[in-house]
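A single protein chain has been omitted from the complex, and every remaining protein chain is retained in its original position.
Should a chain be cited, it is by its letter among A, B and C, assigned in written order, with residues numbered from 1 in that chain.
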Amino acid sequence: MTLRVMLFASWADALGARSVEVEVGEGATAGDVLAALAARANGAPLPRPALAINRQLARAGDPVRAADEIAVIPPVAGG
Amino acid sequence: MTLRVMLFASWADALGARSVEVEVGEGATAGDVLAALAARANGAPLPRPALAINRQLARAGDPVRAADEIAVIPPVAGG
Amino acid sequence: MRSAIVHHPIDVAALVDEVAASANGATVLFTGTVRDLSEGRAVSGIDYDAYETMAAEELARIVREATERFGTPHVVAEHRVGSLALGEVSVAIAAGHPRRAGAFDAARYVIEEIKLRLPVWKQELFTDGTREWVDARVTP
Partner (left out) sequence: MRSAIVHHPIDVAALVDEVAASANGATVLFTGTVRDLSEGRAVSGIDYDAYETMAAEELARIVREATERFGTPHVVAEHRVGSLALGEVSVAIAAGHPRRAGAFDAARYVIEEIKLRLPVWKQELFTDGTREWVDARVTP
């Protein structure tokens, strides 16, 4: 399935977009999506991110569905 | 010697004045002044005060001189 | 209780007024501002990026947690995003409480949790013309 993944901060800069599409198999997990994104980053020196599914931080084993709102969450630095 | 002692808060109310004169012997200490003041309070239910000499809290044994600025310091309650 | 991610300057006096209540004996306001040095380098400004919908939800959760932990409904927080100049306020938190310990603790809780949890990122603009995402300093 094709997922649209939102990007922020250093990830948005490195990939030159506010979102990208990644292709993963049915039954894919948050970990699978992060692996696909790492491949897309192509060795750029980026911080290891977490994944948010529907605006909640996901664990590596959490399932991802095509209808989910998915986002890369680099280490946060607000305040 | 005669000392003028400033009064505040409950002590000023109870003695009906912002200052009183007390008579103590030469070589009197802060403790002596407090004892003279307690006698002046005449059993009124007042909080036990400290004494300030020249705007510094005194110990009971500290000497008092006629030229000193002397004040009764009830338990503080600012803020 | 209120929170927001905003794109305009934060009116800190309005936040203080918002937490006023006759039961409160203490109010604490915390503001974070853009300062002129970061790890020894001279900074001219900061751009804040955010995952705004998630950040708004997370900030609301943090503020609600503070009201529950410290027993006061009077907690408000705003985080600004976009381009900020030196000295501008990036985050402001106001907490009103009957007692001073509760007001301090509630405001402190909110800023500590913001630093840990809010999906907001800062890019520092240095006076030498370079810029750097703070997140990217973390080892991959």
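By our rule, contacts are C-beta pairs under 8 Å (C-beta built on N, C-alpha and C of every residue); 3 or more make two chains touch, one makes a residue touch a chain.
What you see is a predicted model, and the numbers here were worked out from it, not measured in a lab.
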item: Which displayed chains the hidden chain touches across the whole complex; value: B, C
item: Residue, one of C:Gly32, C:Gly102 or C:Pro119, that touches the chain absent here; value: C:Gly32
item: For chain C, the residues touching the chain missing from this view; value: 12-13, 16, 20, 22-37, 86-87, 98, 100, 103-104, 107-108, 111
item: Touching residues on chain B - with respect to the absent chain; value: 6, 8-10, 12-13, 45-48, 52, 55, 71, 73-79
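Going forward, only the chains that are shown with their structure count from here on.
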item: Inter-chain pair with the most contacting C-beta pairs; value: A-C
item: For chain A paired with chain C, centre-to-centre distance based on mean C-alpha positions, whole Å; value: 26
item: Computed distance of Cα centres, chain B from chain A, in Å; value: 73
item: Rounded Å distance between chain B and chain C, as computed from the means of their C-alpha atoms; value: 49
item: Chain A, residues touching no fewer than two other chains; value: none
